[in-house]
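Of the protein chains in this complex, one is absent; all others appear in place.
Showing chain A:
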């Protein structure tokens, strides 16, 4: 059951924050409100009138709009086409000849009325995510909605873009629109919400006002006291382990993604890479792991050249790797926990050789790891696909940390992971560092990078703009993430 008898009321002109961990049931709740899912019990009342939403069409008609976490925009369509879709302006009666001029004009009108600049003729796939989000908001507003649901809207934004979004939200509520703001980020909730409803395991566990402290909100969300800070001693960096020089890598479309990156990670330190998603971090890590072709430059692990080596050899030369897309690259969902724990070692002693796998040692290894890494599963024989995101990620971390490591690379290590597991994974990463492993952490969550890293490299459009200390003010790192370095005046628009 994803939602268990939830009651929630949204007043006109308010920002109502829906706070909860991944998998708490926030999106399920909102998908019912938007007509994408149908509730088994209970009812939706809009302006004192009970309504049944069979499809989003009914919800839109009742004045409810939604901006989804993954944008609902057709990449090969223009902005105007996307906004018109489903509510097209047509001429010529039954033929349904599109009136493109009127669609364009409507977009421009709405965009001016609410102060949300969008170019009606731009193709969605050419727009940065911040602009795509504006298109989504304009799309909802052209449908004259009174209630706007924003599902994790800040997950893909830079700190500056987040600020601007909050401003837009304020001006919308000032015009009388109501907003449901779904998030798990406490700072934003405190900054914008008029009321907060906290959801845990499909139930409302409490309501709070915006002046509740972050610690209290986190405790409500998780169900116990949690530490928001990563506890760690100062790093004691040793010799240089990973040395990346002049690295150039292309993305899948052949566009330059990493454009001359130099980095060094030393033993016993965590180097964090901050940056908005899509600025080359993924490609950088994939290139180091031998998963992506290196166009130019070198990658050395304690003097050994890694470029051109297979991923298997790189892993076996003492590199641990937590990929960013867990369900696609991290685990085999149809395999058991025990099998997933030896995916990298199945053909080696003690688990097996070229011809067979030793079931007993696989099972005893699994038992040991499940305890050591607090993996919550019915048994090591359960399929990984049946575990929660946090426990799946623990399987990946456990596997990658079960070899002697010189270098540990984690890409988005806590994406889609519950707060409890985040704490645990962070402490394991720091533990690995303290044993003298060089650690490289890539995350689009600035809090995570700041919490874990001893040094922070900020990436923007395939380049490392600066390497800063984690004590640097947030605003400064945020500006760097937006590509503003301070010493290039033309970027400082």
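Here, contacts are C-beta pairs under 8 Å (C-beta built on N, C-alpha and C of every residue); 3 or more make two chains touch, one makes a residue touch a chain; residues count from 1.
The rule is simple: contacts and distances are computed from a predicted model.
**Q** For the chain not present in this complex, what protein name does its UniProt entry give, out of "Glutamyl-tRNA(Gln) amidotransferase subunit A", "NADH-quinone oxidoreductase subunit M", "Simple sugar transport system permease protein" or "Nitrile hydratase subunit beta"?
**A** Answer from the record: the omitted chain is "Simple sugar transport system permease protein".
**Q** Among A:12, A:42, A:86 or A:246, which one touches the chain that has been omitted from the display?
**A** Final answer for the missing-chain contact: A:86.
**Q** For the chain not shown, which residue from A:8, A:98, A:155 or A:343 touches it across the whole complex?
**A** Of all options in A:8, A:98, A:155 or A:343, contact with the hidden chain holds for A:98.
**Q** Given that one chain is not shown, which residue among A:12, A:128 or A:385 touches it?
**A** Checking each option in A:12, A:128 or A:385, the one touching the absent chain turns out to be A:128.
**Q** Which listed residue, A:34, A:181, A:351 or A:373, touches the chain dropped from view?
**A** A:34
**Q** Determine which one of A:74, A:332, A:357 or A:386 touches the chain that has been left out.
**A** Checking the options A:74, A:332, A:357 or A:386, the one contacting the hidden chain is A:74.
**Q** Could I get the residues of chain A that touch the absent chain, sorted low to high?
**A** Missing-chain contacts on chain A: residues 31, 34, 36-37, 55-57, 60, 66, 68, 71-77, 81-82, 84-88, 90, 95-98, 116-117, 119, 122, 126-128, 130-131, 134, 139, 161, 164-165, 168, 250, 254-256, 461, 493.
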